[in-house]
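Only a portion of the chains appears, each positioned as in the full assembly.
Letters A and B mark the chains as written, and numbering starts fresh at 1 in each.
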Amino acid sequence: MTPLLLAAALVLAAPPAAPAGPKVSGDTKDCLRCHETATPGIVGDWRRSRHAQTTLRQALGKKALEKRVSAKKVPDDLLDVVVGCAECHTIDPESHKDTLEHGGFDVHVVVTPRDCATCHPDEADEFDRNLMSRAYGNLANNPLYHSMADDVNGIPPGKSDPVTERSSCYACHGTKVDVAGTVKRQTAVDEMEFVVLKGWPNQGVGRINPDSSRGACTACHTRHQFSIEQARKPEACESCHKGPDVPAFGVYMSSKHGSLYQTVSDSWNFSAVPWVPGRDFTAPTCATCHVSLLATADGTVIAPRTHEMGDRLPWRLFGLPYAHPHPKSPDTSTIVNKAKLNLPTELSGEPVAGAVIGPDEVAKRKAALKQTCRPCHSQGVIEGHFEQLEHTIETTNAATLAATKLMQRGWAAGAAKGPAQGGSPWDEALERHWAEQWLFWANSTRFSSAMMGWDYGVFEGGRWDQSKGLKELQEAVEHAEKAKGKKR
Amino acid sequence: MTPLLLAAALVLAAPPAAPAGPKVSGDTKDCLRCHETATPGIVGDWRRSRHAQTTLRQALGKKALEKRVSAKKVPDDLLDVVVGCAECHTIDPESHKDTLEHGGFDVHVVVTPRDCATCHPDEADEFDRNLMSRAYGNLANNPLYHSMADDVNGIPPGKSDPVTERSSCYACHGTKVDVAGTVKRQTAVDEMEFVVLKGWPNQGVGRINPDSSRGACTACHTRHQFSIEQARKPEACESCHKGPDVPAFGVYMSSKHGSLYQTVSDSWNFSAVPWVPGRDFTAPTCATCHVSLLATADGTVIAPRTHEMGDRLPWRLFGLPYAHPHPKSPDTSTIVNKAKLNLPTELSGEPVAGAVIGPDEVAKRKAALKQTCRPCHSQGVIEGHFEQLEHTIETTNAATLAATKLMQRGWAAGAAKGPAQGGSPWDEALERHWAEQWLFWANSTRFSSAMMGWDYGVFEGGRWDQSKGLKELQEAVEHAEKAKGKKR
């Protein structure tokens, strides 16, 4: 019998041999001894991860374009083991305020971007330049945010409170996670001591961690698979990019791209690195355009990987209150406009001087973004697409200007008490109609144009609502002006 | 040639042998003789079902934890056949008012939970204790419901009617299915007589069946596969748990759990019994937390199967008008508050005395629910999660109280005609704004907190709308009070 036949027979007959597989460290084995039983969901999830199946030596040995780690060098003791519990939860214990002795190890609860940077330093650096990494402070350090939070969350009239904010804005923006103390709990093993955390649980993208680092990689790469597959699918973005303020997920799903994703992606490969258009997928997801390393099958880079999504985002479509070129710095809390409001644009529409990227950088980012369209679209299609998007930015900004002028007339006429009168700009019904003009309808319309989810630009919270709201605003303001005129 | 090699060769060469397969009863074979042609969709659906592929003897012979039937014993003639057309549609013909002679058999159209209880008695019992099983009567026997139905469905001003209610509220709540007569129809075979049913078709969860039983197992386990796989997926719940009043589906899908379900569940096993976290799935669906039998891989029960979802639901988040501990009895139609309204809470917010479960039962159910979090989450995460949920229940109830006080002031000021003035509480525009406060926005906000679909707690029908609506209500009421003051 030939060896070939023997192999054939064995393949058919034998149960799959337990793969020798890469080595689990002794420390992680210690963790698994209890946690296999205590938290089988976590362990099972991790076992499916690339972390559990690859050593760093294997990861570092890949060809440049196929690498999933950006570290040039990692500590020797990590090289020949898989990335398990201990490798992440016991790293650099002194820097983590939530470190506590646990089963003989100094374990911290919250694994942070700084921990992940051990193997993924470039991604951590990029993310640190990303607006998202400042999502906590960009609210927390912005007085205008607090005025909105009080008016929205503080019902009945009153201040917003930390627990409500953790369940609302900071759920996506990230909380500040602090150690509040420790507590003893009886476990299956023994009575054990655990840290008590404030602002926890939270997987917000701009979380402030107990080691003072910013962000949560798990916002997109959910623990404990941390998979690239999940992050490449639009549903990873859905958790935060939903709602009329930023309906990116719904817009995408109803676009041609989303239609293809939903109908023919069964045969796509969401795990390949680099990601090859045409071979691995035939329509882009969010990650394709804004994050992923794209290359041709023969290894020519189409777009480099970046975790600073701004690299492929010329404009911030999200109007505050107007859409504008992306802010220069990820920390936007220091930007103040002439009306002394912490906004990146003036009430008249221009960006705050010096706060946003200039024309050259806009052009560079636009070129980088367009590059991702090239594998599937001719130049004529690309130019036509961006022409209409830029036009939509203009017209929706014009609508916001019209609304803002009306609101200012309304404030002057006493229809509501605005900032100039010492009031909040969101605590009266009419002011909410104004806010919805730019926070909801103008944003939806722009996302619709950007990603071809056309109904979001018309009847699904788009121009229909925008034009209707504008008329309501106008009628209310004119009514107030008339009433004021009469009083005089 | 070794037998092993022979096997290898055969596997590769031969077409798969038609499996001997379990036996179809003679009666069912009679059904199939026509229905294979008459209703090939039904037959094809059934062939894919476990019912068509397993005998009860096989089902009863499973190990305790692996059982999908709860009967200790079934009629002998059912033991060695699969569960086919005749086994369900001809069972106990006398009790079914919709039984009619059909091709030589006494066949009833509507298979009911009482029929299913032949093999699944525990599930039927549990379901009978479930609020859902009374979903019909809890509307039909509640005068307040009829007042809302008239005001909502009876447009232009007029009463609601049975056909409209079947197309709206009772579509999910279930209709009362009655035999209205019979009709003769020409079929491919012959002229045949069929029953005519009122309130039909309907798969509502609280349907009143012609055998006087309550409910429809097919509300979640759609006919004729009746699959556990479907019922374990969130889209089974979507049909009814959608809309701003109870946006559970949308909230789930936009949560981290939903994100994982949507991005990595390709490799999950939705059919395993028991259902093993970490092995079979790595994030929960609706069923995981509220229904399914969960166990560890070595057979330790994490949570027992229950079709009384209340067992793992301490509170009713759905506010009537306030969120409250779950009602004691599934029949809520007899609960009347001090304002003589059929509601489980007073207008001031307290639960109606004696109508809801007490603190001990709340604690017990909370513990049962938390048990399902344990495989994947530490105690600190679980406590932190429920802390914010209970806080959200408090704050949203407070907002409902503020709105209700305003509405009562509005009624007093003549802004609308309320129950105390002999009017309906929903037939004027202002009253609808009040109703949306608790029926839509407070509910959405609570579901958001319960299942981490955060945007539903803010801009997607959450606190933004709640606070905006409250301001509108307040301005309208103050305006009415001012106008009334002037009149005096």
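Here, a contact is a pair of C-beta atoms (placed from the backbone, for glycine too) under 8 Å apart; a residue touches a chain by one contact, two chains touch by 3 or more.
Please read these numbers as outputs of a predicted model, since none were measured by experiment.
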Next item on the list: List the number of copies present in the full complex, noting that all chains share one sequence and 2 are shown.
Entry: 3
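Here, only the chains that are shown with their structure count from here on.
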Notebook entry, point to check: Which bits of subunit B are touching subunit A when the two form their complex?
Noted result: 2, 4-5, 7-8, 11, 253-256, 258-260, 262-264, 267, 276-279, 282, 296-297, 374-381, 384-385, 387-389, 391-392, 395, 398-399, 401-402, 448-449, 452-455, 457-460, 462-464, 466-468, 470-472, 475
Next item on the list: Report the residues of subunit A in contact with subunit B in the complex, numbered from low to high.
Entry: 1, 5, 8-9, 12-13, 37, 39-45, 47-48, 109, 151-157, 161, 163-164, 166-169, 171-172, 185, 194-197, 200-201, 203, 222, 225, 227, 229-230, 233, 235-236, 238-240, 242-245, 249, 427-429, 432, 439-440
